[in-house]
Structures are given as C-alpha cells and as structure tokens.
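With one protein chain withheld, the remaining protein chains of the complex are depicted in position.
And now, subunit A:
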Amino acid sequence: MQVTMVSVALKQGQVTPTELCQRCLSLIKKTKFLNAYITVSEEVALKQAEEAEKRYKKGHSLGDLDGIPIAVKDNFSTSGIETTCASNMLKGYVPPYNATVVQKLLDQGALLMGKTNLDEFAMGSGSTDGIFGPVKNPWSYSKQYREKRKQNSHSENEDSNWLITGGSSGGSAAAVSAFTCFAALGSDTGGSTRNPAAHCGVVGLKPSYGLVSRHGLIPLVNSMDVPGILTRCVDDAATVLGILAGHDPKDSTTIQDPVKPFTLPSLTDVSKLCIGIPKEYLTPELSSEVHSLWSKAANLFESEGAKVIEVSLPHTSYSIVCYHVLCTSEVASNMARFDGLEYGHRCDSSVSTEAMYAATRREGFNDVVRGRILSGNFFLLKENYENYFVKAQKVRRLIANDFVNVFNSGVDVLLTPTTLSEAVPYTEFIKEDNRTRSAQDDIFTQAVNMAGLPAVSVPMALSTQGLPIGLQFIGRAFCDQQLLTVAKWFEKQVQFPVIQLQELMDDCSSVFENEKLASVSLK
C-alpha cells in the first residue's frame, strides 16, 4: 500500500500514527533475526507518533509523511541517536545534529523507527561486513522462495542457507521489504541503494548528484555519494524525493534552483519514449535469467510503442578500476578524521600521539576499510598522483561523456540490469572477498555514480528460485521526475508479486483489529 494512501487512512482516522508505529515496532521485534536494524529508536518513534496523532486530531497534518514510519541507514547523522556506520570506530558516537535529509523527514512528521545495518562505512555490496553482523534477506523466509526450495532440494538445512540482501544499504532494503517501515534512507556511492533494492524486491532510487543534500551523511566518496531512497513502490520514492530534494546551504554541491514536491503522472502512452539498451552491459557474467528478463522488459516497451535502440557506452569496462582509484583515494582522505581525538573510538595506549593514532585506527576499522585507506594513500602519493588519480579522473570524464553522448542522441532513459543475478546465499557470498564482490556487484550501477545521473532499480519478477530480480533505469541528470515516471509505468506493467511472509507475521496480525488495516501494513 502506497504512502499517500496510508496518509489518507490516517487523515480519515482509520488508523492512528501510534497504531501504525506499534505495528512496525512489533514487526521489527518479530524480524529481529534479519539484523536489519542496528538501533531501534522505539521511544523516539512513539513520541513522534503521539505528536503526529495530536496533529491529525486537530486536522492539520504536516504532509504525506506525517505519522509514517521510516528507517534511516546508520551512516546518516541523527541527533541524540547513536550513529555507528557499523564500525567500532564510531560505536557509541551520538551526533549532536541531524543530517539535512533526516531533518527534512522529521519536519514532515515522519516517525524514525531506527537506524539500519550496513557494511562498515558503507564499503561493501553484501551488508555482510559490519561489526553488527550480516543482514539477512527477508526473501529467504518468503513463501515463494521456500516452496521453490522444497521442490529443488530437500536435503539442505534451511536456516544455514539464508540469502544476503546485497549492500551496502541492506538493512534499509530488508527493513522496507519486511514491512517494518514504509520508506528508508540508504546511501548510494556505487550502487549501494539499487543493489540491495534489487535483491530485496523493493524500489531503490539514486537521485541525481546535487539534487539531495549530503550534509550529515558520513561520507564514503564525496564526489559520488548520494542519499538513496528505498520504498515498496515508485510513487513512494517520488513522494520522499519531493521532500528531500533541493538546495541546502550546508551542502555547496546542491543545486541552487528550488525544487517543489511532485506527484508522478500515470503514463498511458510510451510511444514518444526512446529507451536505450547499452550493449556493453551484456557481460558474460550476467545470469541467463536476468538476461532474459532484461530482454523481456525491452520487448515490453517496444510492444507498447516505445522506440528501443541499442546504444554504446564504450568506456564502461574501465569503470571498475577507475572507481577503485577514485573511491579509495577519497576514502583515505575522508577517514583521516577518525583519529580517536575528537569522537569515536580511542585506544588505551598513550605512549605518543602517533602510537595512539595507529592503535586507534587499527582497532577501529575493519580490514576492508584499512585496505582501502592504504590503497588510497598510495594513489595520492606525489609520485603516483598523476599516474593514478589524475588518470582515473580523466577516465571518469570519459565515462560521464558516454552518457552525455547517448542522451544527446535522443535516448530518454537507459534500461539495464541492476545486478548480475538474484541474491545468493551468505555461505556462497563470502567465498569471495569484499573487494572482488564489490567489483563484480557494482558493475551495472557504478558508472551512474561517476556521471552523477539519477537511476532507479525496480523489481520486475521472481526468478525460478522465487527470488526478486530488479532492472535499472538510468535518466538524464536532474530529470529524476521523468525517470520515475517511466519506472512507474514499468512497475504497473510487470505487477511484481508481494513478498509472502505470512508464517513470519501470523501472530502479529492480532495487533490490528481492523482487518483492512492489517493489509495496509502487510501488503
């Protein structure tokens, strides 16, 4: 059920914000084993719900999000609520301010249910590499997946074969997928919102760089980071984007032009659309199932009258290595502030300031983070800067120009896979290290961040295993609205099935007396 519809239900008094809040809190408890949340801000949420309730009673709600439960990835600063980045370095760190996006949601009356799990400092593509442990994909426990598994293999132990969510915003994706909130904030640097969205069967939007403020988002790569939006439908993503978008005086990279909240039109005619299919995205690693769904989607557009053409983004193959240089360099720089002095973890040693720095950073960061810091500092050394960093910047420009050329040739939106395949079991995933995994999994998503373009992953269908597969739409810079309009049309055509978690939820439904409202949250 769409946020705007819940908003109507709230206005009509069919349900109260407190009931909605308690319902989600109860689901959070019920699905605790998913490890989607690092911190559940129960008291805060209930208090916010109480205030929202007062507003609804008086008849003046703050907007569509008033009283709506949301979750926030644990790399956004939240005033008074611990913000860890799933790292020992920030364990216990309580920011004194809210990230701009968090503040905007709170100003709209949204209820903050908690902070969601991620890979340490958002470095990863599985949500498996944080100090609070991996996030489990709710689809592992879905009726759809379980039934297929029973057909396919009978011997394997079900519990040990749970699936990863993808990452790094896996906690947010799982939280939305498991109905514990209506929308969640993720972050997207190389695909961290779209990848878990695809694996968890939800919508994952990466807005244009500069459209949404990064102030308060603990950075991974400043020049590529964008706050991401995870929702259960495209309309909800548009609703949240309408609230978050716009200039922020605290972030000099945000656009100056004012942005107004918007509602997506329902497209009935796609005949004027030109959909580009980048040929370089047809890689050997692409699973046949994703490949065939991608073709099916292209055919769908074509059959409905859209122009579908093959296009070329010739520098795509350099994207991974280019990203590696730029990402690790900025990481090395951004992580320099974690020295144990002002905030966060500090080691016990006090031999010298230098020894304290070294021990603090060794204890505070995991191997992935330390590895990236090390590589990044190598690339930034005076003797390497020209050969690595400057070259990577040039390649980045070429990659960005690829997109410009394609869009200049008349393409409105690009259609690509989001991931190589459906979600894999954790045991399978950890056979490769984080770096290899990140390089593989970001292949379709990363170039978009280099170019600062908007992109959205929309769930299309279930695989033969009963797992969600998402496709990605990429739009022109700052044409987020057009992008979402196309995504909405597609969403309507494919009718992606709702996750069936009945077994998991059964004894929760008693919280609701009104059966209709039980479906409000469950559907």
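The definition used in the following text is that a residue touches a chain if its C-beta (ideal position, glycine included) is under 8 Å from a C-beta of that chain, and two chains touch if they have at least 3 such contacts; residues count from 1.
FYI, contacts and distances are computed from a predicted model.
**Q** Which protein name, taken from UniProt, belongs to the chain you can't see among "histidine kinase", "dolichyl-diphosphooligosaccharide--protein glycotransferase", "Proteasome subunit alpha type" or "Glutamyl-tRNA amidotransferase subunit B"?
**A** "Glutamyl-tRNA amidotransferase subunit B"
**Q** Quick one: which of A:D339, A:D402 or A:E491 touches the chain that's been left out?
**A** With A:D339, A:D402 or A:E491 as choices, the missing chain is touched by A:D339.
**Q** Given that one chain is not shown, which residue among A:N88, A:S223 or A:S312 touches it?
**A** Of the listed residues, the one touching the omitted chain is A:S223.
**Q** One chain isn't shown here. Among A:K30, A:K73 or A:H215, which residue touches it?
**A** Result: among the candidates, A:H215 touches the missing chain.
**Q** Determine which one of A:T18, A:N88, A:T253 or A:S312 touches the chain that has been left out.
**A** If we include the chain that is not displayed, A:T253 is the one touching it.
**Q** Could I get the residues of subunit A that touch the absent chain, sorted low to high?
**A** Residues touching the hidden chain, for subunit A, are 76-77, 83, 85, 90, 93, 95-97, 99, 214-219, 221-223, 249-253, 256, 329-330, 332-333, 335-339, 341-343, 353-354, 357, 377, 380-382, 385, 389.
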